[in-house]
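Structure first, commentary second.
Note that one protein chain of the assembly has been removed; the remaining protein chains are unaltered in position.
Think of it as A and B in the order they're written, each chain with its own count starting at 1.
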Amino acid sequence: MLDWFYITDLLGVAVFAASGTLQAFRKHMDGFGVVVLASLTAIGGGTTRDLILDEPVFWLHDPIYFMVILAAALATIIWLRFKAYIPVNRLLFADALGIAFFTVLGAEKALNVGVSGFTAVILGTMTAVFGGMLRDVVAREVPLVLKSELYATTCIAGATFYVLLQPFSANLAMAVALVTTFSLRMLALRYHWSLPVFSDNQDKH
Amino acid sequence: MLDWFYITDLLGVAVFAASGTLQAFRKHMDGFGVVVLASLTAIGGGTTRDLILDEPVFWLHDPIYFMVILAAALATIIWLRFKAYIPVNRLLFADALGIAFFTVLGAEKALNVGVSGFTAVILGTMTAVFGGMLRDVVAREVPLVLKSELYATTCIAGATFYVLLQPFSANLAMAVALVTTFSLRMLALRYHWSLPVFSDNQDKH
Partner (left out) sequence: MLDWFYITDLLGVAVFAASGTLQAFRKHMDGFGVVVLASLTAIGGGTTRDLILDEPVFWLHDPIYFMVILAAALATIIWLRFKAYIPVNRLLFADALGIAFFTVLGAEKALNVGVSGFTAVILGTMTAVFGGMLRDVVAREVPLVLKSELYATTCIAGATFYVLLQPFSANLAMAVALVTTFSLRMLALRYHWSLPVFSDNQDKH
């Protein structure tokens, strides 16, 4: 179970690194800008979580994470040089997979430290969305996660299931949380769901 | 004493959460954007302080903080839907109260860890102003705190009194620091005081 989880975690890192590379591409950044944006996106969420939990930062003693980031950034650059277009659909699919795993990982790590279920939901969501937020802040965009279709809400839903189902079965909790986050995100993308909190006022300003 | 301080701390969190919600409103963000901006504003300063002091992050084992943030954000949203205007004066009053308490809390926590009085002033000020700075950076504004009337300088003054009066009486130090920060801030707002460091050069560029 652990190894499989580790591999999926690295897959999530790779996908997020690719999304950081695309942002760097759009902003005409050079080689190092690519590496920084790819890294911030891929490990920014988990690093913030570990700092707040006062746990060892997960990539500090495992260089594999940075190698995956470099490989994913390189692959994305090569792709962009040979193909003119960006396969948005496939990326969004991979991104939905990535946030599902990051949410579960973050909530799990928080529960292990002994915080309340409520706080574990916050830290799971933070793990999934902070990386993309850092990416957009550094690239001078209003963070996508603060504007787009239910991005974070799917993480909150997934993390909540993960926490609530823990008493029954850890594996069940994980499975339901992954499926919930992933499929809510895909549905939100397909049907352009959004949270209309301020939408009525939008035209007045 | 402690309970009263805790309640005022939560009041400060509520006020800062409301100010984050207003920023999200101005930027047309959705529900999650509201929660993120409200949270960053309300707990960003204290979280940074705790990370630097290597103390447990204050909200990690106390879910009340996030509940207060959610309640304050919700109340602000409801207010904005029913009333068309924002009560700026009342908000600035509450904000001045909030930074006064955050300054004292931050300086106190820093002194407890055993840093010098000078560094305690820095950490007190950081507690009060970092949240608003994070809010503005994420919302793509030049941080208000870096531009507005003596915002941070009032915190520095309050924290300095707090540190200098410690040898005489902890309660006196606290009272003087609170009153200093709060009233300097209100006076600065009323009379548009500012620090004119670069004002002479402003027209040349």
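Assume contacts are C-beta pairs under 8 Å (C-beta built on N, C-alpha and C of every residue); 3 or more make two chains touch, one makes a residue touch a chain.
Please read all numbers here as calculations on a predicted model, not as lab measurements.
Chemist: Considering the complete complex, identify which of B:Leu53, B:Leu74 or B:Ala170 is in touch with the unshown chain.
Modeler: Looking across B:Leu53, B:Leu74 or B:Ala170, the contact with the absent chain belongs to B:Leu53.
Chemist: Among A:Ala18, A:Ala42, A:Ala72 or A:Val138, which one is in touch with the chain left out?
Modeler: A:Val138
Chemist: Which of these, A:Leu11, A:Val57 or A:Ala94, touches the one chain of the complex that we don't see?
Modeler: Final answer for the missing-chain contact: A:Val57.
Chemist: Tell me where the left-out chain touches chain A, residue by residue.
Modeler: Here the touching residues of chain A are 24-34, 36-37, 47, 51, 54, 56-57, 59-61, 63, 66-67, 77, 80-81, 84, 137-140.
Chemist: Kindly note down the residues of chain B that lie in touch with the hidden chain.
Modeler: 51-54, 114-116, 118-119, 122, 133, 137, 140-143, 145-147, 150-153, 156, 194-198, 200-202, 204-205
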